[in-house]
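Every protein chain of the complex appears in place save one, which is left out.
And now, chain A:
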Amino acid sequence: MATMTMAKALNAALADAMLDDERVLVFGEDVGQLGGVFRITDGLQARFGDKRCFDTPLAEAGIVGFAVGLAMSGLRPVVEMQFDAFAYPAFEQIASHVAKLRNRTRGALSVPMVIRVPYAGGIGGVEHHCDSSEAYYAHTPGLKVVTPATVDDAYSLLREAIDDPDPVVFMEPKKLYFAAAETALPARTEPFGRAVVRRSGRDATLIAYGPAVPVALEAAEAAREEGWDLEVVDVRTIVPFDDATIAASVRRTGRCVVVQEAQGFAGVGAEIAARVQERCFHALHAPVLRVAGLDIPYPAPMLEHTHLPSVDRVLDAVARLQWDDQPDRRWLTEDSAA
């Protein structure tokens, strides 16, 4: 066992994948000599040569479209989008080609490729560097959307993404890049399509993914002082989604709060809340609540702490889970109160 950051684990996953499969090519902006702005590709060019790990013109649609062609020729491209919001020029390639090529051709062509997207905020980044863009991808059939919250998952899910026969948008929470944990590589964790219970509890389930997982865990710890024993489920792979593990947890606890960093409206958390109430209605003692970012463009650094879901906001939501079996006063109107 050794202590390692998520950034190093991702770097190791790329290196091991390149070592195991010579079809794997890593490319994007500044990923070569520089090793990526977050150093996720550090040392890969020196180790594997500039044909395996290389810089490209600064054009995200070009990078992703080029990867489509490489995949058609039998290679395994792994591309880096430098920041979440910088991936938007590539959206047409992703939505119209990466996601659909298998379907359009009845499986004759497929595009096994990984699009790595450093995403979300909490790092004091200036505008266009902190978007939570996972909902756009999760809303696009044909893509898998994966986001690790632990060091072991970072390694294991990225290895699985590179081996996967389908295109994977691999969302890396920037604020967790330099969070360290004990690990022994090559770590192998649960496969795609499996959510994991990070903390067991009896009173309510917090469902989170990516950058919101540490917030949920911290909230669960703090909730002990309030007398609540909270379970925390890490979604890990938004697509494919694990209804079974999540529904089983909520049926056990009877209460549920979904926590996400992204703005809440029409987001992944909304989908999760809907799925939970569809499957667990008779087990629920309270409505499923959501704690999400505000419905605003990502704010300037000095205001981001107001935007980001906090432990307090999660605890406030937990407090509203109708422990006294009374209606949530927040939603009461004059009519309903009468």
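Methods note: a contact is a pair of C-beta atoms (placed from the backbone, for glycine too) under 8 Å apart; a residue touches a chain by one contact, two chains touch by 3 or more; residues count from 1.
Convention: contacts and distances are computed from a predicted model.
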Out of "NADH-quinone oxidoreductase", "Carbamoyl phosphate synthase small chain", "Pyruvate dehydrogenase E1 component subunit alpha" or "Carbohydrate ABC transporter permease", flag the one the UniProt entry gives for the chain missing from this complex. "Pyruvate dehydrogenase E1 component subunit alpha"
Of A:43, A:124 or A:165, the residue in touch with the unshown chain: A:165
Residue among A:2, A:109, A:303 or A:319 touching the omitted chain: A:109
Contact residues on chain A toward the hidden chain run 51, 56-57, 59, 61-62, 64-75, 77, 89, 92-93, 96-97, 100-110, 141-142, 144, 165-166, 193, 239-244
